[in-house]
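Only one protein chain is missing from this complex, and each of the others stays in its spot.
Showing subunit A:
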Amino acid sequence: MDIQFEKVSYTYQVNTPFSYQALKDINLEIKTGEFVAIVGHTGSGKSTLLQHINGLLLPTEGRVQVGDFLLSRKNKRQDLKKLREKAGVVFQYPEHQLFEETVERDISFGLKNFQVPADEIQTRIMDALEKVHLSEDVLAKSPFELSGGQMRRVAIAGVLAMNPEVLILDEPTAGLDPKGQQDIMNMFNHLHKTKNMTTILVTHQMNHALAYADHIFVLADGSVQMEGTPKQIFSQADELKKANLDMPDVLSLIKRINQMFGTDIAYERRQPAALAKEIAERLRENKRL
């Protein structure tokens, strides 16, 4: 499902003293099978934007096209159930999407709602639990009697179980332990690669945007301030600073190494082991000169 935002503006609580314009004339395009990262300072409009993709919010002005669905004020009354089945959102705070009495019922809620056969529900639940590294004994527990990171995992499992075509992730690694963050990002990336899943990731971890995204949108104050490949975005440190963001650590580090030793090491999405090897080799060459 291709996604297109055309001149989208969104104002919260229109006609009240709390009225607040969170999106301003957004134009953007996300192609089927792309991995897109959306980054931006606190309050720049990332979560608001995400919620337009599955129709949780409708644009105040402009329109959003998601596959066959046209989302706009004029088109308020259409049935969005099919869209929600295909575009799954993991919310910024897991508490916002957990509501059932047990974890099992929570994960199966969507499946039942979309008439997935009973025997398949069981396999989907097990498969989803495995993807988020939770053991079966959480199934009988209340989702609200879990630790923050465990809740996060359940929320992710619930969305994965739906096998969405578009996976919409709002800070999905917040609250996960460091190993969980790596595992789960790799899992998302694997799904994206093997199932051609369109993945839209809101993240404050520039390292994740750099390592996984095909394309990055930088939001500032409700507008798209920059867009491009990670390489393009992160070669403009000054622009990024204007959006109140920092460079990913790994790029700042490589840059400083290059300055210090006169090398020209490039990142190339190297894992730490490969990067260390590259550093060692370049420094050795350097000594020989």
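FYI, a residue touches a chain if its C-beta (ideal position, glycine included) is under 8 Å from a C-beta of that chain, and two chains touch if they have at least 3 such contacts; residues count from 1.
Here is the rule we use: contacts and distances are computed from a predicted model.
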Expected UniProt protein name for the omitted chain (select from "Cytochrome P450", "Pyruvate dehydrogenase E1 component alpha subunit", "Pyridine nucleotide-disulfide oxidoreductase" or "Energy-coupling factor transport system ATP-binding protein") would be "Energy-coupling factor transport system ATP-binding protein"
Residue touching the undisplayed chain, where the options are A:153, A:192 or A:215: A:153
Quick one: which of A:3, A:28, A:155 or A:245 touches the chain that's been left out? A:245
Missing-partner contacts on subunit A, residue numbers: 12-13, 17-18, 20, 39, 41-43, 46-47, 92-93, 95, 145-150, 152-153, 170-171, 174-182, 204-207, 244-246, 249-250, 252-253, 256-257, 260-261, 272-273, 275-277, 279-280, 283, 287
